[in-house]
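Sharing a structure here in C-alpha cells format.
The complex appears here without one of its protein chains, the remainder shown in place.
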Amino acid sequence: MPGNRFGETLQLVSFGESHGAAVGGVLDGYPPGVVIDHEFITTQLSRRRPGQSAIASSRNESDAVEFLSGIFEGKTTGTPIAFVIRNRDARPSDYENVSSLYRPSHAGFTYMKKYGLADHRGGGRASARETAVRVVAGSLAKILLRQTDIRVIAYTTCIGHIRLDQYRDFPSEETVDKSLVRCPDAVVSQQMIDYLEKMKAEKDSTGGVIECRIAGCPPGLGEPVFSKINADLAAAMMSINAATGFETGTGFGSAAMRGSQHNDPFVVDNDKIRTLTNNSGGIQGGLTNGNEVIFRVAFKPASGIGRTQKTVDHKGREVEFTLEGRHDPCVVPRAVPVVESMAALVVADHWLRDLKYQFFRK
Amino acid sequence: MPGNRFGETLQLVSFGESHGAAVGGVLDGYPPGVVIDHEFITTQLSRRRPGQSAIASSRNESDAVEFLSGIFEGKTTGTPIAFVIRNRDARPSDYENVSSLYRPSHAGFTYMKKYGLADHRGGGRASARETAVRVVAGSLAKILLRQTDIRVIAYTTCIGHIRLDQYRDFPSEETVDKSLVRCPDAVVSQQMIDYLEKMKAEKDSTGGVIECRIAGCPPGLGEPVFSKINADLAAAMMSINAATGFETGTGFGSAAMRGSQHNDPFVVDNDKIRTLTNNSGGIQGGLTNGNEVIFRVAFKPASGIGRTQKTVDHKGREVEFTLEGRHDPCVVPRAVPVVESMAALVVADHWLRDLKYQFFRK
Amino acid sequence: MPGNRFGETLQLVSFGESHGAAVGGVLDGYPPGVVIDHEFITTQLSRRRPGQSAIASSRNESDAVEFLSGIFEGKTTGTPIAFVIRNRDARPSDYENVSSLYRPSHAGFTYMKKYGLADHRGGGRASARETAVRVVAGSLAKILLRQTDIRVIAYTTCIGHIRLDQYRDFPSEETVDKSLVRCPDAVVSQQMIDYLEKMKAEKDSTGGVIECRIAGCPPGLGEPVFSKINADLAAAMMSINAATGFETGTGFGSAAMRGSQHNDPFVVDNDKIRTLTNNSGGIQGGLTNGNEVIFRVAFKPASGIGRTQKTVDHKGREVEFTLEGRHDPCVVPRAVPVVESMAALVVADHWLRDLKYQFFRK
Partner (left out) sequence: MPGNRFGETLQLVSFGESHGAAVGGVLDGYPPGVVIDHEFITTQLSRRRPGQSAIASSRNESDAVEFLSGIFEGKTTGTPIAFVIRNRDARPSDYENVSSLYRPSHAGFTYMKKYGLADHRGGGRASARETAVRVVAGSLAKILLRQTDIRVIAYTTCIGHIRLDQYRDFPSEETVDKSLVRCPDAVVSQQMIDYLEKMKAEKDSTGGVIECRIAGCPPGLGEPVFSKINADLAAAMMSINAATGFETGTGFGSAAMRGSQHNDPFVVDNDKIRTLTNNSGGIQGGLTNGNEVIFRVAFKPASGIGRTQKTVDHKGREVEFTLEGRHDPCVVPRAVPVVESMAALVVADHWLRDLKYQFFRK
C-alpha cells in the first residue's frame, strides 16, 4: 500500500529527503555472482548531478554512494543491496523565505494536504534529489543487463520549441554526453543550449522531451494484461518528477495514422522473423517483439523560476514571492540518465520474470 | 510476478480468453455495505460492446454478467466479488484462414514467443474482449465513488485528423453517448463519423485520442514516489489494448511552454485554496491537488483491417492474406468506457488507500 | 491489502461463500504447456468432500469444477486459470434458528465486527467450503510438480488422544485413503474411527494433527528472510479453517532437546551431501536442504456440535441454542487433502521462484 517500492522480481525500495541525512535504496532480488562496476555507477550518478554546467543548477554534490550490503568481494551475493547517498550540500536556508507559502506547481501544497505537515527544507521527498536513488538502482540494473544483449540509451529530442525530428542511429553514451543538453545531433544541441541560456537570462524555464531506446530485447518480455511492458514503462516514466507525457512507437502521432500505414508487416530476415517497420515501438500486445523498444517522455518546465510569482501562504493569504536558491532552467538534460535508469529497471525486472518461461519453452 | 492483477487496496484479477468459455474477474478489497446497481453495470457493459452501430464491429454479444460472490441481498459483503461474462457469440471459424500466420501488429507473434504456443481463436487473452472485465470492475468502482464527490467522464477528442481542440464543460454521460463516436461536440462528432465511414469503405482503420476528467478528487490522492496518481493512471491506460500514449494536463505540449506560463498560481476562493489555471492537470508531486484531474490517451489504428497484407506464417514463409471477420475501423469510441473504468479503479483504489491518513490528519 | 490472494509467482485468488452461487479461484502464473489431468483434480476434490462416510458430515455435494480459462486443447496456455464450483446442496434453512445469534468459537461474531454485517447462511466465507478452492488450486500445483521429483503427502497422526507416534515410510495416497480417517497405520486408524464414532454419539467433536511430508525438494527453495519456506508453509497452514498449530521437524519437541542431539550432521552419500538425521525437517536457514520437508498442523475440535450451548444473540441477550444441520465430529480427515494442497502451492511457488537462480548458478 505504501508507494516507495518499484518492480516485482527486481524490487527497489527508495527512501530519503532532499535536505535530510541521506537518500538511498534497497534493491532486492538482484541475482548472485554479478561483478559490480563501481566506477560505472559513479559515472552514471555524476551524469544526473546538478552543478555540471552553466545551464544547470549550481548545487554541488559529490553524490558518493556507499553500499551497505549484498556485495561481498566485489560480487553480488543474492541478498538485498542497500545503498546510501549522504546529503552534504544541503542549504535549507535557501528555502527560508518560501517555507511558509505554497509555491506554484510545486508539491508543497499537496504534501501538506496528504500528510498534514510540511517539510520546508526544499521539497523533501518530492525533490529531484530522490532520482539519484533511481540512478544507482538503474545502474545496477544496467550492469545486470550486461549478461544479455539488452542495451538502453536515452537522449534529448526536444527542449522548448527546438526539436530533433528523428534520430536513426542507436547512439553511444559518449555521443549523447558530448552534448551539454544530451542531444546527439550537434546542430540541434547548440540551438537547445542557446535557448536554455536565453531562459536562464530571462529567469524562466522550459520543458522538453526525452527519447529512450532499448535494443536487444528478446521477444516476449512483459506480463499481460496489467503488467505489459508498455504499462510498466509508462508507470516508471510518469513517476519521474515533472514528467507529463509518455508514448511508445508512433505514440500520439498514431492517432492520425491509418492501419494500412501503421501496421508493421513481418518479414523473414536471415531465417529470423522481424518487423519491416517499427511503428509499434517494439511492442505488440504488451510484449516486446524483438525489435527496438522506443518511447518518449515529456517533461514540463521546471516550476522553480527566478521571476516574482503570485501564490498563497500557509495562512491562506495571497502573496507575492521571488524564489532564491539554485534552479535549472530545464530538467531534461539531467533527466536523461534517470529515464535510462527506470527503463533498465523495468527491462531487467521483466527479463528476470521471463527466465522461468525458458524452462517451459524448451 | 504474474500480470493479471491490478490495484492495491482495491484489487482486480482478470481472466479469460476471447473465444474460450468466459471472461471474468475477481475484485477484492471492495468495502462492505455498498448497494450494487446492476442496471448501471449492464449499461456500462453495453457502452463497450461491439455491434452497436454501423461503424463498429458487428459481433453481437449480450455481455450478461453473472456475479458469483461478494454480494448478498443486493449489498456487498466485504468479501471478493467474482463475476463471469460467458462468451456466447464466439466464431473461431472466422479466424481459420489466419490461424497459421502472424498478423501484422497483432499479439499472435509475441504471445507465441512468450508462451511457446498460440491460441488461434481470435486473439485469446490479447483480444479487446478482455476489456469487458475492466468495465465491470470499473463500474463497481464508480458505484463505490458515489459515496464521494468524485466523478469520472471520458470522451473522444480525436479520430484520425479530426480534432476537438478544447472542451470546457464537464459533460454528462448522456451528452457523450448522444454521439456515436462519443465526442460531446455535435459538429466535430459528425466529422468523425464521416471519417470513420470513409475508413470502413476503404477497408482501413484509424487511431484517435480520448480525454478523461476526474472531478471532485480530494487533494492528496497518490502515493509517492512510485505509485503517484499519474504513474498509476499511466500504467492503467497503457495496459489497454492499442494504447500508444498518455499525458496529463498540458502533456507533450508542456515541452514547448515556459515555467512562467505553465505554473499554476494558487489563489484563495471562498476560503479554500485552489489553482487559478490547471496546466498540471490536477496533479502536483504525484498527488491530486483538488482541481480536476485531466489526462489523454492515444490509440493506434486497429490492426485488423480488410485489406490484403503481407506477413509471415508459423512455418516462417512470407505470405499474403486478407482478414475476414468482424473489425472496427477505430477502437476509440468503444474504448471510452474502458478508459473511464480504469480511471475509476485507480482513483477508488487511491481513495481507499488514503482513508487511513484521515485518522492521523485529524 | 485484501487477503484473498496467496503466493507470489504462482498466485491464487480465492472467492465465494458457502451458501452463495459458487466458490472458485483464479490461478495466475501457471506455466504454459502443462497437460491438465482433470480426473486427478476430481479425485482430489472428492477426498475433501463432506458426505463420504458415516463419521463425516452428510452434506452431499458433487463439487464439479468448471474451468473457464487458461486451458486450451487440454493444455495450460500460461494465462490465468479460472475455475468455479457451484454450490448445489445449499440449505440455508438449516441455519435459520442460529441466524440471529453468535455461535461459540465460530466466525459469525468477528465477521460481524469487521464487516458490520453478517451472512447468516452457514458461515459465508468462513465456511470450510472455501477449502475446495484450495484443493483445486493445489491439485493444479501437484500436476505442475510432476515435472519435478517433488512429491507431497499428508496423513492423520492424531485424533483426540489417539496418536500415531512415528511413521517412517513415505506412504502413497492409496495407503492413506484406505483409512477412513486417513491414518496410514491400520491399527491406529481403527482406534481413531472408534473414537470419532463415540464423539458422534455424544454429539461432541474432537481435534487432531496432520503430518505432511514433501520428498524430492531440491536444496535452496525459500526466500530469506521473510519468505522462508517454513514461514510460507506456516502461513499457508494457519490460514486453513480450525488450524491452531504448526511445527517443522522436531517442532515443539525441540524445546527440550540439546544442540548436540538436535544438530543434523552432514554426511557424504553417493557423492552427494545429505544430513544423517532430519531433526530440522528438511529446512535450514529457511531454505530446503534436500532432505524430506516434514511438518505437522494441529486442528481444534470442530466448533459446530449437537449439544445445547450457551451464547449471546445479535441483540446482546444471553441465550441457549442447539445446532441443527450437518457437522463433522472432526475436521482432520477431510483436511488432509487441504494440507497437501496448500503445501503443493507453497512448494510449486518457490520452485518457480527459484528457477531464475538456475541461470546464475550455472
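Going by the order they are written in, the chains are A, B and C; count residues from 1 in each one.
The definition used in the following text is that a residue touches a chain if its C-beta (ideal position, glycine included) is under 8 Å from a C-beta of that chain, and two chains touch if they have at least 3 such contacts.
Worth saying up front: this structure is predicted, and the values here are computed from it rather than measured.
Chemist: In the full complex, which of A:G124, A:G138, A:G286 or A:G304 touches the chain missing from this view?
Modeler: Touches the omitted chain: A:G124.
Chemist: Name every residue on chain C in touch with the hidden partner chain.
Modeler: 1-6, 8-9, 14, 102, 104-107, 109-111, 113-116, 125-126, 130, 158-161, 199, 204-209, 218-228, 230-239, 241, 243-252, 254-268, 271, 273, 275, 279-281, 284-290, 298-305, 307, 309-312, 316-318, 353-354, 357, 360-361
Chemist: Taking the full complex into account, what residues of chain A touch the chain not shown?
Modeler: 1-5, 8-11, 13-17, 20-24, 26, 28-29, 32-33, 66-70, 72, 75, 77-82, 84, 114-117, 119, 121, 124-125, 352-353
Chemist: Contact with the hidden chain only, please: which chain B residues?
Modeler: These residues touch the chain not displayed: 1, 9, 31-34, 78-79, 224, 352, 355-361.
Rule of thumb we're sticking to: only the chains that are shown with their structure count from here on.
Chemist: Take the average of all CA coordinates in chain A, do the same for chain C, and state the distance between these two points in whole angstrom.
Modeler: Centre-to-centre distance between chain A and chain C: 46 Å.
Chemist: Quick one: chain A and chain B, Cα centre-to-centre, how many Å?
Modeler: 26
Chemist: In angstrom, rounded to a whole number, how far apart do the mean CA points of chain B and chain C lie?
Modeler: About 39 Å, centre to centre.
Chemist: Give me the residues of chain C that touch two or more other chains.
Modeler: Residues 1, 9, 32-33, 78-79.
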